[in-house]
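A single protein chain has been removed from this complex, and every other one stays in its place.
Per-chain numbering from 1; labels A, B and C assigned in written order.
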Amino acid sequence: MTDEPRFEHPPEEAATSYLADGYSLRSWFLTTDHKRIALLYLVSITFFFLVGAGAAALIRLDLLTPQGDLLSNDGYNRAFSIHGIVMVWFFLIPAIPNVLGNFLVPIMIGARDLAFPRLNLLSWYIYILSGLLTLYVVVGGGVDTGWTFYTPLSSVYANGAVVATIVAVFISGFSTILTGLNFIVTIHKLRAPGMTWSRLPLFIWSHYAVSIIFVLATPVLAITLLLVAAERLIGIGVFDPRLGGDPLLFQHLFWFYSHPAVYIMVLPALGVVSELITAAAHKRIFGYWFVAFASIAIAVIGFMVWGHHMFVSGQSVYASAVFSFLSIAVAVPSAIKVYNWTVTLYKADIAIDAPLLFALGFIGLFVAGGLTGLMLAMLAIDVHVTDTYFVVAHFHYIMVGGSVTAFFGGLHFWWPKITGRLYNETLARIAAILILIGFNITFFPQFMLGYEGMPRRYHVYPPEFQVLHVISSMGAALLAIGYAMPAVYLIWSLLPGGRRAPANPWGASGLEWTTSSPPPQHNFIGQPVVVRQPYDYPLAHPVSRDDG
Amino acid sequence: MAEEERFAPFADAARARDADRLGMLIFLASEIMLFGGIFAAALALRLEHGPDYAAAAGHLKLWLGTANTAILLTSSLMAALAVEAARAGAPRRAARALLAALLLGCAFLAVKGVEYAGEYREGLMPGTATAHFDGPAQTLFMNLYFVGTGLHAVHVTIGILLMAMAALSQRARQDRNAMLIGNVALYWHLVDVVWLFLYPTLYLAGVR
Amino acid sequence: MSGGILFWPPAASHHAEQVDLLIGSFGAMTWLLTLPVFVLMAWFTIRYRRSRDVNRDHAPTRNLWVELGWSIIPFILTLGFYVWATMLFLDIYRPPADAVPIHVVAKQWMWKFQHPDGAREINALHVPAGRPVKLIMTSEDVIHSFYVPALRVKQDLVPGRYTSLWFDAEKPGRYPLRCAEFCGTDHSVMGGMLIVMPPQDYAAWLARNRDGGTDGTLAQAGARLFRDLGCSGCHGAASTVKAPPLGGIFGRPVALSSGDTLIADDQYLSDSILLPNKQVVAGYDPIMPTYGNVLRPEQVNALVAYLKSTRASKDSP
Partner (left out) sequence: MSGTVRLLLAWAALMALLALTLGAAFLPLGPAKPWIAFAIATAKAALVLWFFMEMRSERGLARLAMLAGFVWLAILFALTATDYLTRAWMT
């Protein structure tokens, strides 16, 4: 192969990897290395995933029988509240940005770290502090408001540890804001020479978009939750009709954050999948600019659709009509991405490895979630299915089928880079397929349940729904096995004697693959200089290829 | 430490300064959104209970609020002058201007304190308020006033502490790029801008 | 395990059938748009897998018109459904004039219904088949949501506000009614039954349940409250206190001191009782005390029903 080198930088010298750079606790807990902080996040979000999954297991077991024999009514309400709160704020939102993003954003743009390394560490400590407070809530009585904290239930009537939970979520918001700020400044100010905006990997574009949401949406949640806490403690009354307030105002402010929060979970996933697809296809993405700007469009329009959560809330029907229209509009950029990925596969040179399987699984589940989302944006349909299992299924397709699948795909794709080890590919493929099947068995029946009229957050349910609930619970068991498998073989790969990964095991383009696996302390030896377009695979310019 | 390590992860000082300032501006954008929640609540209350809103706002001390606006604007001017002085290489003038900004900030808090004390005496504070108002919407306005100005006062206090820090640091005063002083001043100006909107939202709404 | 799998919920109204038709057609369109994507994706993945030696020349990397095409065409198709769905939605909020008004008050964790002629019931709602019914709803505590799957309608009940919805159940039968907005401990058992009866059966049921005749109709109960609470002291024709006359006020325009004019509806009348300063009638002082802590929502409903029944000149208020 006589191709020029894709990136020009000084030849590799023997450098200590970031993992070998100190083994003391101090070298981990006081590190400012974005790669180590990413690993700190990986361990912490895995822990919170287990907490949230435990709550989910309780829910699914309890729903095996219509009377709910396992939990009491209050116990069930606490289980789904904790499941939602932990999964949303302590797993899904930090998952991709704070683990994969933290690790990859600087490397992908050729920087040696994030712009504010100490701020990055501070973000993690803030996250841990809020997480500990949440754990205190879990053991100290729980909370039964749901993750949505609707007033006046949360501000007056609920009897759990509402204020502690609110404070925990409030604190975690600062972690999010600081991460977003760090990413934006890094992407603007630390790009390597030659890394122009048109050469940014799509992963970076989507993280840029998500950072905008981090910075601009999270403070609104913070002040809203603060007002709820103040209402509960001293009766401020902004959201309490008896005190002159309006409960719908809470919903407006809450969803102004929480709808974009859905895009917080999905946008990084879209970025991951763009990387996975192009690397597996060995081909430049079809319509780079459409895919890149679609991320920004989603971030911006995503702020204008929150009212679609309130079609039956008593919101003005005219406002509903406006929000419905905007919600349909936001589907366009998402659809663009799916079409572009599909065409990228055309005349590609596709390696069918685990990351691609996860990516294809993601696309299928994301499309199903997105289209049911479009149904929910249709006013007359939404009136029937909102607040039912149809909605539950829809957002699990987006958040779990979408985000979590992409997170797993990304973790498999970059695992060799992060750890310098190769995992068992066969097991990984089995896990990818198992997760896809398990997920659909768990959540597809919930679409049917919802259309048939099973409301969400029901502990006791009419017996005619039992068969579908049992199927769903069995699927959940399968899904749990699917999620547990990577934990086993990924950790297995770390044990002494695990296979070592080369610098670029996938033959992928992208700066992160030009440095060693795992990368050295400052990511690169010397300053990399970018001279090519992103995804500049040989196939983009038909030349003969002799590598496999 | 090698020269290139000093600004790590940046290549040089100018880029590091650029990044610091951009980071500050982004942080301020998120602060704007934080206060946005309060303003949205005021907007909703005004649209739902217009007459009550105006009636309750009439209880506020318009002249103290106006005086505070002037104080804060002047304080902002002082902060801007401090940046100007530091850039011109006049550390003592910078320190004096910062001190003036800081003292004016304290004056703002003092006036606010007088206002709160008056409102407490008149029984307008949350919890003591019901007797003075016709209906819950008016009480709610008063509560919102306390939350909004209280949150703002917290920001003023933080700003004062930051300015004290900048004024005391010799390195900050002598920095010809006025990095620390510049960023603290940015924060202070934003606290000012928030007040510029709180003033018509709360005080002017009550003028008949 | 009982019941087996239910594949499609029963539809009790014309609206429900319309919603089914809408979701069916929209579902068909989405399949039309996505099936090619899935098929192509699978086909490309298999055909262009790495081990295969196929022609990979001239692979496209961009095409503006294709991009614009697949952005805009599905959007326009979807907009057609948007118009359809929105029209159907607006229908739920435009009740016919002759709809039977039934008041609904929700509280943790029960449904209370008041029929216009005084019959009251809890967790069961009897309605006549083939006649439009308008629900005027509010909540005593937290937000609840009135949901009858067979009617494909749902509406939140918000404390301090009235929300409404109407339906025309055509097929007699018993249909479950559920609370769809999480409302605390017993949310999942806050259910009930919508009982759609042939009109003659409904009339007979009403006659049996008229509360022994003591309360009379809702409007009569309201009239008694109007006297007992002393409303007539100020709003009566002979009163010395200057308060606006209320005879025949419902549905009429009211000029407010703020300069606005509104139509006196359920929400306005209820607000004027509970939050009298919210809208003050032009030319009157805001002197009315608030009844927010005195009255239960059912009593407010009765008062409003009474005000609706009055005529402009001949009745006293």
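Just so we're on the same page, contacts are C-beta pairs under 8 Å (C-beta built on N, C-alpha and C of every residue); 3 or more make two chains touch, one makes a residue touch a chain.
Remember, it's a predicted structure, so these values are computed and weren't measured experimentally.
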item	value
Among A:Thr165, A:Ser206, A:Gln315 or A:Asn523, residue touching the chain not depicted	A:Gln315
Positions on chain B contacted by the hidden chain, ascending	21-22, 25-26, 28-33, 36, 39-40, 43-44, 46-48, 66, 69-70, 73-74, 76-77, 79-81, 83-84, 185-186, 189-190, 192-193, 196-197, 199-200, 204-205, 207
In chain A, positions touching the absent partner	188, 212, 216, 220, 248-249, 252, 256, 303-304, 306-307, 315-319, 322-323
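Following the convention adopted for this analysis, only the chains that are shown with their structure count from here on.
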item	value
Mean-CA-position distance for chain C and chain A (Å)	36
Inter-centroid spacing, chain C versus chain B (mean Cα positions, whole Å)	44
Sequence positions of chain C contacting 2 or more other chains	275, 292
Where chain B touches two or more other chains at once, by residue number	48-49, 52, 135-138
Chain C residues within the chain B interface of the complex	257-258, 275-280, 286, 290, 292
Interface residues, chain B side, partner chain A - complex	8-11, 15, 18-19, 22-23, 26-27, 29-31, 33-38, 40-41, 44-45, 48-49, 52, 126-127, 135-140, 143-144, 147, 151
In the complex, chain C residues that touch chain A	1-9, 18-19, 22-23, 26-27, 30, 34, 37-38, 40-41, 44-45, 48-50, 55-63, 66-67, 70-71, 74-75, 78-79, 81-82, 84-86, 88-90, 92-93, 108, 141-143, 145, 147, 149-150, 152-156, 158-161, 163, 176, 178-189, 275, 292
